[in-house]
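Apart from one protein chain that is not included, each protein chain of the complex appears where it belongs.
Labels for the chains are A, B and C, by order of writing; each one numbers its residues from 1.
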Amino acid sequence: MTEYITSEREQKIDFVNTTDLEEGAAKVIPKGGYGYIQSGAGDLITYKNNVKAFDKKVIVPGVLRDVEDPDTSVDFQDMHLTAPIIMAPVAAHGLAHVEGEKYSAKGVSNFGSIFTASSFASTTLEDIREAGGQDTNQWFQFYMSKDNGINDQIIETAERNGSKAIVLTADATLGGNREADKRNHFTFPLPMPIVAAYQSGVGQTMDAVYKSAKQKLAPRDVEYIASHTDIPVYVKGVQSAEDAYRSLESGARGIWVTNHGGRQLDGGPAAFESLETVAEAVNGRAPVVFDSGIRRGQHAFKALASGADLVAIGRPAIYGLALGGATGVEQVFNFFKDELALVMQLAGTQTIDDVRKFTLRDAW
Amino acid sequence: MTEYITSEREQKIDFVNTTDLEEGAAKVIPKGGYGYIQSGAGDLITYKNNVKAFDKKVIVPGVLRDVEDPDTSVDFQDMHLTAPIIMAPVAAHGLAHVEGEKYSAKGVSNFGSIFTASSFASTTLEDIREAGGQDTNQWFQFYMSKDNGINDQIIETAERNGSKAIVLTADATLGGNREADKRNHFTFPLPMPIVAAYQSGVGQTMDAVYKSAKQKLAPRDVEYIASHTDIPVYVKGVQSAEDAYRSLESGARGIWVTNHGGRQLDGGPAAFESLETVAEAVNGRAPVVFDSGIRRGQHAFKALASGADLVAIGRPAIYGLALGGATGVEQVFNFFKDELALVMQLAGTQTIDDVRKFTLRDAW
Amino acid sequence: MTEYITSEREQKIDFVNTTDLEEGAAKVIPKGGYGYIQSGAGDLITYKNNVKAFDKKVIVPGVLRDVEDPDTSVDFQDMHLTAPIIMAPVAAHGLAHVEGEKYSAKGVSNFGSIFTASSFASTTLEDIREAGGQDTNQWFQFYMSKDNGINDQIIETAERNGSKAIVLTADATLGGNREADKRNHFTFPLPMPIVAAYQSGVGQTMDAVYKSAKQKLAPRDVEYIASHTDIPVYVKGVQSAEDAYRSLESGARGIWVTNHGGRQLDGGPAAFESLETVAEAVNGRAPVVFDSGIRRGQHAFKALASGADLVAIGRPAIYGLALGGATGVEQVFNFFKDELALVMQLAGTQTIDDVRKFTLRDAW
Partner (left out) sequence: MTEYITSEREQKIDFVNTTDLEEGAAKVIPKGGYGYIQSGAGDLITYKNNVKAFDKKVIVPGVLRDVEDPDTSVDFQDMHLTAPIIMAPVAAHGLAHVEGEKYSAKGVSNFGSIFTASSFASTTLEDIREAGGQDTNQWFQFYMSKDNGINDQIIETAERNGSKAIVLTADATLGGNREADKRNHFTFPLPMPIVAAYQSGVGQTMDAVYKSAKQKLAPRDVEYIASHTDIPVYVKGVQSAEDAYRSLESGARGIWVTNHGGRQLDGGPAAFESLETVAEAVNGRAPVVFDSGIRRGQHAFKALASGADLVAIGRPAIYGLALGGATGVEQVFNFFKDELALVMQLAGTQTIDDVRKFTLRDAW
């Protein structure tokens, strides 16, 4: 295996939109790592629909609404967030930047939002926490081991590092059909310190990495985590009312609607197609987080208006990390905040609460 | 800042349709100015849908209707118009032609329709009026100042110059996400004499220009204008029944359905999607003006058949100004009139009143 | 005006489908004439939809139907036709071939179908009849003069030449917006002998030609023709139930559903969209003819299954005329007959009567 040499940048990025970020990142992240980060499953139908689905609903502007300088901030549980836009769990930030999660966590912290650390991070939870600072808001995304002894240790590590939620990813018990990885013969070049007890990471295909984690996830696993820690458990990967009910019944205290960025099941619905249904099933009993396809402030607005409490971004932030380090990540979050604020003003909404009460219209 | 050198033409244009105009204008207007005029917001989805939305309705021709030489003229309030096609307010015609609004107002006057002067015009209302001639029909589009003293002065100027309507633009309390302007690093090269009391214009980004105007527009502002002048107030930017009701209740005497040419909120509806709903809400209590996406006579026909009393054009007329001065503007209006007359004949309608009673069919 | 030099071919054509014909004809017909024949109105939206509309309905094959060598022939009034596929009226076949309608009429006659001669033919009705032979089935398409004295003479000429129907084109009281003609500065290079009493043809734009004919067509004109000849009158250009009723009430004995090949009103429905509605309104009281967009046997099948008694083709036959003279025209008709027979067999239908009773399914 040849050495994996990626970005070391820490600088301001010049960009207009997330397409600029994607194109820029393609030039600084090595091909294998970029293919892993950027692409999706199969024929990319679901992947592309993730973005296009937002066009099925339109925001009818409300005018004469006495609105100026909309406020994107939210109080979420004990946290005050600059905007309801958080960092989605993404494996191995080290692919995009030598400082990995240390810089992305720092950028998110500087912006003032939640950083969700992946089990497959390139950095320890200790280092991620330290990078974010003491007042940082961090969540931990959990790929369970097949061995509960290891799981107990990992949960304990998350507790010790102040994770405010454990996000159980239920839609990736194995890797999707990532053809870019196959064509690039991509294997993981970096260690995975958080799950080192069951997966070293280095030299593995992503499929092997996923399979080394627990595949037979079931409601009992939600119950297991919920009974072993006071940290609330979120179930990530919910796309149906039924799964929302099942998750809540087994102790989930948060529901995360996502199709894993179109990286798992090609031929499934766009994530946004499922949001309203799931949010109605949850019916306020738990927070709803949404990701997959957010590339614009208008997408975030539509997700919030369709029942999401928080919206997560993944790829754009990683591109920002590659292009500008912690500064780049913070800029990307500010891009989404600024676009959201602009849409809020044009829609005639002053606060995120207004957005959440806003009724979208079906597009023609 | 380098000098801004734009068209000085006054000549007949050779063109077949508005695409020719757009392509021609790209060659004579400097890049920054052209980008500002031509483009739209964000991913241009709403911008493009503005035109495509007309294809959702079809005009089923009526034959054997005893029709010849259809009459496009209308009597609107105290005005006789050659066609129900008027000039939309567009900022800074000086970007397209050194004579700015003087030539466009002259062209519209020669054609025999209404010229709506923008608050952000490159020319004074005095000069615009003089260019149009004494019998000219002019409206004034108002971006309010945050300072009512200034507003009173501007209203008084509009009165003095014979403006027959004050069009309060409610959908542009700040600038949309115009990425072309960002990429071109476009700043305004020209003064804005009408609003000089609060905005010089020169060297500003459009976003800064918009933000210098009043952002907290509310029904009380419609009331304020209505109580300070006898000129009827039109609210521009209405896309929902609710906003039509609110506008009328606060004293509006005209409703203008538009999404600002797709320049403000990307992710909102095509303007034509909203027209029928708004017109039904207005229900004849006030005139309905429509713009955004009119590129053909068939579009004007469909808008009139969907409830518009008047249809406004923007970009095509500005392209005509750049390519042919006052003559070019008049030609562009004649293009729309001629296409409308052709569609009227083929549809089996003799008068604009027939068009307004015509029932469109949903396309397959 | 330079001399107009067009095809003199009389030979077998090598072609697989009508796209081949179109591409081939572009090489042998002079640019101005080809543009006139090939193109449509405005943005070509309706023109293109004419073909695409057929995809909205699907033919669900019926199997095990005991079908072999389907019979495409029909008895229509006193005529036996090889297939229910007839020649639509097309102006000025002389644009495509020096022998003009003489060769196209001969080709259609050899095939065994109806030739509809246009008022704007390049050839006299006498010559067209002679070319078709004594047993030929010919219809006459009528663009009325503003002068009834001339109309009486033209009707008398049609009678004398054995026309079996007078097809009153009601959808072309003036020319559509043919941008190809504008760009080519196309004027008519050929005389129009049938209507020479009101229109010489030579050197005229098509718009001027159309306008020289009667524009104020009304039900009284159908009545006029019906009362001056025993030849049945067909009204061509009907796209709504209302116009079908009005036509029949004023004496029409045939209804022709068409949008003039997408050459008149861009922004109207695809012709096939209107067929079922019109046929239901006619309800068997008169024959229904259909044209516009027929490029395949499957299109003819779908039109027949949607209520058409006869299906007319225009451009493909003219391309055949240019590429192969009378032989080419006959080949084109055989192409449609063969494709129709193939579709009939695969659909499980033996006769045209079976086709007319076949129920199409809405496409997904």
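Please note the rule applied: a residue touches a chain if its C-beta (ideal position, glycine included) is under 8 Å from a C-beta of that chain, and two chains touch if they have at least 3 such contacts.
Since the model is a prediction, treat every value here as computed from it, not as a measurement.
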For the chain not depicted, the shown chains it touches: A, C
Chain not shown: contacting residue from A:69, A:156 or A:242: A:242
Considering the complete complex, identify which of C:9, C:302 or C:337 is in touch with the unshown chain. C:302
Of the residues A:21, A:83, A:108 or A:170, which one touches the chain left out of the display? A:170
Can you list where chain A touches the absent chain? 42-43, 45-46, 49, 53, 56, 170-171, 173-174, 176-177, 179, 182-183, 215-219, 221-222, 235, 237-240, 242-243, 246-247, 250, 259, 264-270, 273-274
Note that chain C touches the absent chain at residues 16-17, 54-55, 58-69, 296, 298-299, 301-302, 339, 342-343, 345-347, 361, 363-364
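Just so it is clear, only the chains that are shown with their structure count from here on.
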Superposition of chain A upon chain C: rotation angle, C-alpha, nearest 5 degrees: 180
Could you grab the centroid distance between chain A and chain C? Build each centroid from C-alpha atoms only and quote it in angstrom. 60
Which chain C residues reach two or more other chains? none
